[in-house]
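Shown here: the complex without one of its protein chains, the others still in place.
When the chains are written out, they are named A and B in that same order, and each has its own residue count from 1.
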Amino acid sequence: MIIEFITRKMIPFIQLYALYVVAHGDLGPGGGFQGGVIFGTSIILYIIVFGMEKGKRLLPLKITDFLGSLGVLIYAGVGILCIVFGGEYLEYTKLPFKNPHLAAHLGIFAIETGVAITVSAVMVVFIFDIARKKDV
Amino acid sequence: MSDFILSKFNYWASILLMMIGMYGMIAKKNLIKKIIGMNIFQVSVFLFYISMGKVKGGTAPIFWEKAVIYDNPIPHVLILTAIVVSISTTAVALSIIIRIYNCFRTVEENKILETLANDENQSGNNQ
Partner (left out) sequence: MFDVFLLILLIIFAIYSVREKDLLSSIIILSGFSLMMTILWTRLNAVDVAFTEASVGAGVSTVIFLAAISRTKREEEVGQGRKRFDFYKIISLFIVILTGLVLAYGTFDMPPFGDIEAPVNTVLAPRYIYGSVPELGIKNFVTSILASYRGYDTLGETTVILTAGISVVILLRRKEL
């Protein structure tokens, strides 16, 4: 009872922290991978406390599989976008923004988001599939 | 003498950790114990890399106006990638172990080998 209450209150803060870590990857320590793992951890905490069935209702397996592929697609898509705007693969400074620094900033933010989506989805898939299916 | 030891101690510690992990991988019969040994082995390699990139008096590799020297950021990047690979290998190895357990009802290497040998003998007798 107490554990469920505390978990309910804690999860939004963990997720907010994860988004902060992803967004500030180019100013301080952190980045897509760490933020993605922290975001995945918040969902893992939910699964541990409320059980596998509720976790699967919150985040169905179809969605996690889709998100895992979507992150890699965002990453590769940003690379292709750089080619379209006349640069080389993953050359962010050629993206059409006001100045190259802003372009690099936003390009790196985009790929960090892709990494974070893939990592958090795959961490949840690990727990869903490795943990015991019955009597949980 | 103590200067010499201190200048090499990180490398020696990583070698010792590597020896412990390798012993766990070779000598232990339990498959999950082997994976634990593999994790220690991987961490020892990470420690070796990060120790090579440390510079005396350097600050963390984040831009700072007052900084004089930065630590070498390249090993940090390589090790970030390596940690990701390590968690992936651990997860895949553990899921393979779960499949093995479902098949043989044990995770001890020698018992699995015994069962396999018995199966082969029986099929040989049938022919």
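Operating definition for what follows: contacts are C-beta pairs under 8 Å (C-beta built on N, C-alpha and C of every residue); 3 or more make two chains touch, one makes a residue touch a chain.
Keep in mind that this is a model prediction, so the values were computed, not measured.
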Those residues of subunit B which, in the complete complex, touch the missing chain | 6-13, 15-24, 26-30, 32-33, 35-37, 39-40, 43, 46-47, 50-63, 69-77, 79-81, 83-92, 94-99, 101-102, 106-108, 110-111
What residues on subunit A make contact with the chain left out of this view?
-> 21, 25-31, 33-34, 37-38, 40-41, 44, 48, 61, 65, 68-69, 71-72, 75-76, 79, 89-90, 92-93, 100-102, 104-105, 108, 111-112, 114-115, 118-119, 121-123, 125-127, 129-133
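Throughout what follows, only the chains that are shown with their structure count from here on.
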Subunit A-facing residues of subunit B, complex = 60, 62, 80, 84, 91, 94-95, 98
Within their complex, subunit A touches subunit B through residues 28-29, 33, 119, 126, 129-130
